[in-house]
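To keep things clear, I will list the structure first and then write my remarks on it.
Removed: one protein chain of the complex. Kept in place: all other protein chains.
Labels run A, B and C following the written order; every chain starts at residue 1.
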Amino acid sequence: MTADASRGAQAPPELVQLLTPEGERVEHPDYDIDLTPEEIRALYRDLVLVRRVDLEAVALQRQGELGIWASLLGQEAAQIGSGRALTDADMAFPTYREHGVAWCRGVDPVNLLGLFRGVNHGGWDPAEHNFHLYTIVIGSQTLHAVGYAMGIQRDGAVGENGAATIVYFGDGATSQGDVNESFIWASVFNAPVVFFCQNNQWAISEPLEKQSRIPLYRRASGFGFPGVRVDGNDVFACLAVTRKALTDARSGQGPVLIEAFTYRMGAHTTSDDPTRYRVQDELEAWKLKDPIERVRAYLFKNQLADQAFFDEVDAEADELGRDVRKRCLEMPDPEPLAIFDHVYTEPHRLMDEERAAFASYLSGFETEEGGR
Amino acid sequence: MTADASRGAQAPPELVQLLTPEGERVEHPDYDIDLTPEEIRALYRDLVLVRRVDLEAVALQRQGELGIWASLLGQEAAQIGSGRALTDADMAFPTYREHGVAWCRGVDPVNLLGLFRGVNHGGWDPAEHNFHLYTIVIGSQTLHAVGYAMGIQRDGAVGENGAATIVYFGDGATSQGDVNESFIWASVFNAPVVFFCQNNQWAISEPLEKQSRIPLYRRASGFGFPGVRVDGNDVFACLAVTRKALTDARSGQGPVLIEAFTYRMGAHTTSDDPTRYRVQDELEAWKLKDPIERVRAYLFKNQLADQAFFDEVDAEADELGRDVRKRCLEMPDPEPLAIFDHVYTEPHRLMDEERAAFASYLSGFETEEGGR
Amino acid sequence: MTTLTLAKALNEGMRKAMEDDPKVLVMGEDVGKLGGVFRVTDGLQKDFGEERVIDTPLAESGIVGTAIGLALRGYRPVCEIQFDGFVFPAADQIITQLAKMPLRSLGALKLPVVVRIPCGGGIGAVEHHSESPEAYFTHTAGLRVVACSNPADAYAMIQQAIRCDDPVIFFEPKRRYWEKAEVDTAAAEEWFPLDRARVVRPGTDVTLLAYGPMVKTCLEAAAAAEEDGRSLEIVDLRSLNPLDTAAIAESVRRTGRCVVVHEAPVFGGFGAELAARITEECFYSLEAPVLRVGGPSTPYPPSRLEEHYLPDLDRVLDAVDRAFTF
Partner (left out) sequence: MTTLTLAKALNEGMRKAMEDDPKVLVMGEDVGKLGGVFRVTDGLQKDFGEERVIDTPLAESGIVGTAIGLALRGYRPVCEIQFDGFVFPAADQIITQLAKMPLRSLGALKLPVVVRIPCGGGIGAVEHHSESPEAYFTHTAGLRVVACSNPADAYAMIQQAIRCDDPVIFFEPKRRYWEKAEVDTAAAEEWFPLDRARVVRPGTDVTLLAYGPMVKTCLEAAAAAEEDGRSLEIVDLRSLNPLDTAAIAESVRRTGRCVVVHEAPVFGGFGAELAARITEECFYSLEAPVLRVGGPSTPYPPSRLEEHYLPDLDRVLDAVDRAFTF
């Protein structure tokens, strides 16, 4: 195994893990979780379904139906574990890769595709799902999340039955000024926010060493709040750790940084070619830690689910994939004049003028039968 | 004493101190310094002279000769201690308050006044003194310093007889994205840079609690490099701690963050009115820790200097003050057409056109005997 | 009617807005106890508390970024950028987030955030404290950009900006902060619309377009020109985006000549948009090209040179003269 390939191949000692890659339940002194078989099967189902949606989206991109897609392959446990820790009142701020969290928030997967298909910049109402729009400018959403959390404080919604905010970002994002400023704001105002960093080891072609020389969860200590590293491929641990962090935040104990140690199994996006910069061995090592396999193994070994269940979930996944595909193809292109819509909330003269001019320009083509 | 006034009134345990406010030499397990009487007297002289220059500048501002002045009062030890730790080959990046460091770098004090008088934006050649221009945009110089340090690395100038960079910034500056990005760059590239934060407890009207909930030196740990807090009013300790950090940096051991725990005894600038936001008690508490008094006491108690020496230094200071004042008043206003100079290094058509047009506009007044 | 300085008018306007709507927050560096370096927020923290008047950490991106988050939670933050030259660390949050998020949400989200920027020179300050960065924001679709020039407008416009559901970049002419005028603090419902230009001095020979600090300079020039027998019409743009093109064009068609005045560098400045747009609208009416008076296309100079840099009465009249040589 090369030096590269050893990245994270052995679990670092500080990693919170509750379920081993082999599907063995292990104990952790600070974190525990007590899930019913039904809950575990539900988590399994989530994991399988979001992976299926993701695969379908990759296929849709290959077939030219999406301009690009950012796959979550390998990060399902981090997203489902943290996403299922949220209550309805909590607010989540994603990057562009949180398809699994979106799923937990009840966002219709087809709505995620609009952005990647190029029919809109974001296809859902954040308030409806308490799930903010995808954010592409790396790190900028962390400040929004902290501001939102400051709003929760001002609403008096911290304490019992309180609400919290969770914000997602990648390992690369930790280098942005905004992310560090968000740590400052959150700690100074003791805002109810959980920083959920999915360290998938890569920022496009750059390995973690280009962003930090120490484990990322330790960044929080420099700002005076707790940081914890969790096995990001362990859905139990992600759920437990995020649940605790959210509970603390909601009850007024301030921010927490969670580093979910995981791996980007696919390309950065469908435009990317990871063979140019990373070795196959690394991928192989991480395949052994697959986030779905270990839950399956656990369910199986502990006889919490039978083959029929697995088949059922697979069938459901296929059906979901087909449905997403079908509805993706049905997504209409926006009207040309939509360019001018929603730029401003209130009437805006320049928009009106330009819209009218463009409409008249377009109607010129109609009379000319399609122009020159 | 109010809660406010207790800020830093008792030395925190982690503070490196070698000379108490009372002028007693104390030992520190990690830092020591062995200074000849002559060296100590030289430090004393530095402290007194830069304070005198500063006082003169404040007076010049009051008399309308400077537009504004940012006083270093109270921060002399932090600046002289760190400034005297530098070798000629080291490069320093200041804020707008590092008059003491400028002194150590051999910058003529009068040159510092140009910016504040409004005759230029910076009146010295940084390469001549290895002292960069004053930077007003908070924190931006930290990245310049790290880039410069990366240049030192590329020049092969790390190691024995190596060079390092030191960059100054305030407690408020630690909140800026740029400063945190500079920590990332420095640690990832292991750049030979010393981050010298003068925590003078205030960012204009905002106390440190608005920027951090833990001591600032601990910020470094979040980025994986050492941080140390030094008594910023103790010139011995500042010299010792900075010297060690620079030695480490020069020899390839990477960045260090030094938090010099000090106090802004004056207003933020001459435009500021600190009575609006801070209590007199706090000031009184800090007066007891004056950076000059303790050296004087030490010299006196240990009979390393006599009254004649102190008188001599005071006389020199007065002379320096007079000289600075005289030469300040002599500073000519720039020519109007200087507006177009040095905007570009190479010839630039627009500058030429605008310069010519403005010259002709101005000459119109001459013929009209001063215009309308 | 009370007599207020421009700074105090803003202060009273914000106070009124905070009284009217508990969701209005004020945030920025030193806005609390100190009341801002220009005292524009003086007394607000004392009266509305630290939860509503927030001294923030020292980082402009953080200020605007968290204001966006607060707005997403239903608040109406009013951010203060301490000086014009310090808005650039917030450029990314303003340009890529504040301006675009409503569109990104297809209208589901609105961001009623006001970013107040004291702007312009003439106060003898050091670098970064005298700039006029409006062109960076007028070119940023999704933002409204307004500039007040006098106490009465300041009082009304800041409240209108706060009530507006779109993000507003609000420029304040810092060297006019201490100028006084009568302000009618009662006539809240009869405010002149936020997005309309106003003829502040009617005239017949040349139209002068100005905003913020230059309105007064133009008024002075008009008074001087009158003695020379020339009648200048002054239009205070007030809103730069959207621009009240119709009102401007109406004036220029009447006068046939137009001079644009701002402090920002001419090259690529907002005057370019004015000149280009007016020329297109009024091509047949123009006796001369639209002339631009502005700062040289250089960084703002050291303050001892600012009298040469800043457009003044003479520079304005010189341009007026030139407009008559065509």
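Please note the rule applied: a contact is a pair of C-beta atoms (placed from the backbone, for glycine too) under 8 Å apart; a residue touches a chain by one contact, two chains touch by 3 or more.
Keep in mind the model is a prediction, meaning the values are calculated, not measured.
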Shown chains touched by the chain that is not drawn here: A, B, C
Candidates C:Pro89, C:Pro112, C:Pro151 or C:Pro311 - the one touching the absent chain: C:Pro89
Which of A:Gly23, A:Pro215 or A:Pro334 contacts the chain that the document leaves out: A:Pro334
Absent-chain contact - pick from A:Ala42, A:Ala59 or A:Val119: A:Val119
From B:Leu49, B:Ile184, B:Ala220 or B:Ala237, residue that would touch the chain that is not displayed: B:Ile184
Contact footprint on chain A, counting only the chain that is left out: 67-68, 96, 114-121, 136-138, 172-173, 175-178, 203-206, 210-211, 271-272, 276-277, 333-334, 336, 338-340, 343, 350-351, 354, 358, 361, 364-365, 371-372
Sites on chain B contacted by the missing partner chain, in the whole complex: 91, 120-128, 132-133, 135, 137, 140, 142-155, 177-178, 181-182, 184-185, 188, 341-346, 348-351, 353
Touching residues on chain C - with respect to the absent chain: 85, 88-89, 91-92, 95-96, 99-100, 103-104, 127-128, 135-136, 138-139, 141-142, 241, 264-265, 267-273, 275-277, 279-280, 283, 288-292, 297-299, 326
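By definition in this document, only the chains that are shown with their structure count from here on.
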Chain at maximum distance from chain C, centres defined as averaged CA atoms: A
Interchain centroid distance [CA atoms averaged], chain B/chain C, Å: 36
Between chain C and chain A, distance of the C-alpha-averaged centres to the nearest whole Å: 40
Inter-centroid spacing, chain B versus chain A (mean Cα positions, whole Å): 44
Sequence positions of chain C contacting 2 or more other chains: 56-57, 59, 61-62, 89
Overlap residues in chain A, where contacts from two or more other chains coincide: 177-178, 181, 184, 188
